[in-house]
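Input: a single structure, listed below in structure tokens.
Every protein chain of the complex appears in place save one, which is left out.
All chains are identified by letter, namely A, B, C, D and E, in their written order; residue positions are counted from 1 within each chain.
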């Protein structure tokens, strides 16, 4: 397999195909324009500056473009950086496809669909089951494509479904280990809890917040979707089942400060919140440690209170 | 007019008709049962203990009953208290009606309805106007009967509508004084902001939280009501007008800590929040000062960070 | 099986044997002495007042005594309470043993020992394994008898080992589900994390904090134990393994505010903290819901930020 | 009317007269000196860099200078920026006056004086009235010239008086809408509440904090002024009126964290605080939205907890 | 010397003369009135209940009265309590004086005056010196009689001066140990910092907050006193010396949350704040430990974040 961005070591000269994740025109202190770029392939991403960019360059090198890059892997303020030697569009006969350069969930979409199907099958309560099926039907396409976040964790194609599956697996173990948990409610809440992100976020590429995302947040978005689904399915708005399911999604951020209008008041709601945090934390820590040299400390992780993490010196690199 | 509860001075002997707001059976340290009571008339309420209550007494003296009370107005831990001399049910020929003993908003229901009608008329945006009319139609009866809260402020019959009207009046002044405010949005938000309380609370008497109130809160409740109303009226869920209106009600508690899933991000949403707090504060302070002797400090007000308030010594008593 | 305390319904008359968990002499407002008691059997505990206690009664009815109790199960301020009709010491020919009245972990001690042995066996790192074995050898007896806390959660005989086993089970699942976790470090940390409680607390009965517990806390206590163990075993104090293991136990409260001198900086340390909280939360919620009538809200749970919890109306009672 | 700074659209070439609000000498990464400038006219202000500034340029282009500017309106990090083509001092025969380039309150000074006179006239309590008149007499000139702040809100000439008038208008409406408010106390507090800023701040141009401002703050400054005024006017220091008025100004920041040594304990003090915040919030939001393209979100507003604000897409630009 | 209250051991029968510090009429659950009392002598104070008090008793046993008390020293909820056997007024021929029963500073007033004189003498800056002398002249009598607080620490006769002297002694040591400190400023600030308490509090007996105390606080009170003193002495209000001295007293609570409108911005102001806290902490801890049995933990100390303190088992009792 060809060498990729994350394989480069400090001061290594290279040439390879990469995709431009970001290409922002800026003006240098000396008045000349340049492009602040992020290069990306499946292995990860690195920044670089394209100095003295002509207007033609600016038009040619936009986000999403695949380029042939010759350069050197250096460091700037302790972060890796590419010093660009030359950068060109590929020839027409070089058949390069976006899918080869984009980071994605470590499961195939079909496998994710199968696993979600399996868990839905185990939701034995009719109200929960019908609403979950209705909403997966309605938003299913986006559900398997979207990231789980704009950044921080699971911010890659399919990340939303992959994060959901991770939580479901944890939930299944909890149901096995502890008695007295309402499994259908927990599974239904787990599947739906972040589904509002398909409306909150713009999509898998160049992810931004939509107006609805900014003004309502994905908790109120999915809550309203559940309410509408119930109307469509003829489920009474004051049925206890419906109130409990709405509470599951509204409370899953755990704290009001984090945007939940009510804190968890059900055993299953508290567990859903805890598992959501646990999976997100593990993903953030694994990524941070994976990008850190053995024996050193990672950058500060915003989503974990700006802590730095380390690992044993003899540890191998981590997969996602 | 006959003497009322709030007219009594310390150590005054009296007899009068009052309503029992609360009558809880408890067991004294000596093992005998007694009734912890709250007596109520239009002027306010005072607690008292009915010692050595027989089972018959417990059955007879329940919340909502009107009684003839003979007693003395004393103090216990700096709070007024009634020492009960005797307490009897009224004779059959004494025609006493509940309405004469219950605290209510200082406006007649018809006047409140007229003022709400007037403000709805001035909501010139079609989306806002149709949704407001739809929801007032659906919940109008409760809207004019319910209190605005279980306790703290506007916790009396009609308090919800009266509080809404106070905010609307403030909003009208703000629209007059400052340019550039979207008046229809502000008015629509003001009318709807607390309407979810008709589902969150159980009703005007012996007010408690419903299951929906506990698990969802009145912000998510009214948000869902708006979403359903839009469906009924054929208004698209992704129309900008609808998103803004939903944001108005969801954000009106101002802080996430207070249950708003998003903080205000519209000029009108911030103003609505500010006016909501202003009106509630004024009501709480006026009540506290009204129950305090000139020159002294009130009890701690829970809803105002446990502050005590005072007033000039020469100040007259305050109306609601 | 004979009826137990938790089987009684409101206003039910009963007679049964119970153990006195607490028996405090107090003076009533009328100047007479009484005993504030907590009755206990394996099903749970209920309070009651023994009025007009003679000096002889005070001497006779002390904590730990088993009594024959005749009474009625009533309520006081929404909590169950026993109205005592009569209370006597058992006859000499009634062979009642403490073990039949004391709440304990829902696993037999031998089963817990076997499960701990199994996990220790899977700690393949020599440093961790030797230290864990050394300290289990040193504190093993207390480890399987002590509660995990003075109150709140796992506050019963064997609770410390049972809580530890629950966390280990969760940890094993996490190691299965996610790649890149240092399993021996996580398991060693899980087994040792609360072992300092055998020095922090006085024992399984009438549990209080020792002077060492008050002045040092169980985190610094177990940290020092690890340091001493390493000295005994000839493990260098500056070995990376030792530093990581000490960090696991010192950081497991997650936040400095909760007594960890350092926050978790290892993937495994953060996971240990999260699983510790998850297991404790589930235990507290299950207990609270188990003591609550279907459809109602539990008392406020101190260890969960004073939240109240509820469950579906149709839910069955929960086991521990 | 000639085109002004805020009329320029992105990439528009222009020439116009502007005033230099700021002109700071700095050294570029390449070692050459440049001037970091803020250009200003009545419409607003934009930054720009004057590269390779000679010592002569540095001496010539100082804050307060009016210049003839040729340039292009560009963007830098999402903020508007001027690319300077040339910059010259005006000819001697071009009669340009400072007043034409400086942002000021949207009321004429005479109108503001008349409105303040009117409200002072309505302060019917002799103590309040005499102190207010005394202090307006003493600090009146600065009161009508100073800004209300160094930045954030009302940070323009006459802003202090204009902000005061806005609060007085709100206060008058509150007195109309609610019974039981001590209007003279509220009005006197409103007029005086920020008058200490005439000593806390250096003046309307290049506003900085004075030593008294830094060490005492404007609350203690105006408090001391009131105390001295009372001495001059023969008002007893322990008169209730005086204590209440001092409390009004000392408590008007509402929270101790915001510098009020005591929180509001009078109905009127709490209202003054609320209206002060309301007017400042509205001003900050209107400015932020006015500088934001329809449909986008503003920069973070420091004075509003770093929130971003937006407005309806169809909204017109807002005046101050 | 006769036995005093603090000499009594649990269950000891006694008779002695004590003073009533508090005697509050209350009504028991059985409807009878009783007196909640606090007995006091120089050694300390203990509570007790006087049951079934007649109206005559209520009139006779008021705060400040000296009585002959026969009783038993018991415990209630872990606090010492007196069970009253009999209580009578002393005979006319028993010459008992208030001074023998009241706790006071452990220095004679004359000695405190001499020590304050000495420190004032060492304030070599004319501005500071003149203001300090002026204000000690004006408030000197109260300064040497008042407590330093209503409760918590130095809440005894002469406590204000004694606390001031303690801080001055610490300050002198700091000036000796560290170079570069403006000693006259530090000493002047130390002497004046709490002098406003002579206006904030009502006096040495039955200490309450005055209206000025509640509405202004002692920081703004002494600040205004300094301003008036400067006027009387012809010192310019904008002199740097005066601003620094005002800053010393205004900032001495250290944090805005604790009522300082500005935080310390002078070396001397920060030191004054630190020494003030240090002396108060030591006094609170010494009192708490002095009232605790060796080897046990004290009650929670409100002024020290509700911490409990302990001491070595072999420690002797502590003097003030």
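Here is the rule we use: a contact is a pair of C-beta atoms (placed from the backbone, for glycine too) under 8 Å apart; a residue touches a chain by one contact, two chains touch by 3 or more.
Just so you know, these numbers come straight off a predicted model, no measurement behind them.
K.L.:
For the chain omitted from this view, which of the shown chains does it touch?
P.N.:
A, C, D, E
K.L.:
Which residue among E:51, E:258 or E:297 touches the omitted chain?
P.N.:
Only one of E:51, E:258 or E:297 touches the chain omitted from view, namely E:297.
K.L.:
Which of C:121, C:258 or C:302 touches the chain that is not shown?
P.N.:
Missing-chain contact among the listed residues: C:258.
K.L.:
Identify the residues of chain C touching the omitted chain, counting contacts across the whole complex.
P.N.:
On the chain C side, contact with the omitted chain comes from 211-212, 214-217, 219-220, 223-224, 227-228, 231, 237-238, 240, 243-244, 246-247, 250, 256-262, 265-266.
K.L.:
Can you list where chain D touches the absent chain?
P.N.:
26-27, 29-31, 211, 214-215
K.L.:
Contact with the hidden chain only, please: which chain E residues?
P.N.:
166, 169-170, 173-174, 177-180, 182, 185, 240, 244, 263-267, 270-271, 274-275, 277-278, 281-282, 285-286, 289-290, 297, 304-305, 307-313, 315-316, 318-319
One rule holds for everything that comes next: only the chains that are shown with their structure count from here on.
K.L.:
Tell me which chain's centre, taken as the mean of its C-alpha atoms, is farthest from chain D.
P.N.:
Relative to chain D, the chain whose C-alpha centre sits farthest away is C.
K.L.:
Averaged over CA atoms, how far is the centre of chain B from the centre of chain C? Could you give it in whole Å?
P.N.:
44
K.L.:
At least two other chains touched by the same residue of chain E: list those residues.
P.N.:
Counting only residues that touch two or more other chains, chain E contributes 29-30, 211, 214-215.
K.L.:
Could you list each pair of chains that touch, in label order?
P.N.:
Listed by label, chains in contact pair as A-B, A-C, A-D, B-C, B-D, B-E, C-E, D-E.
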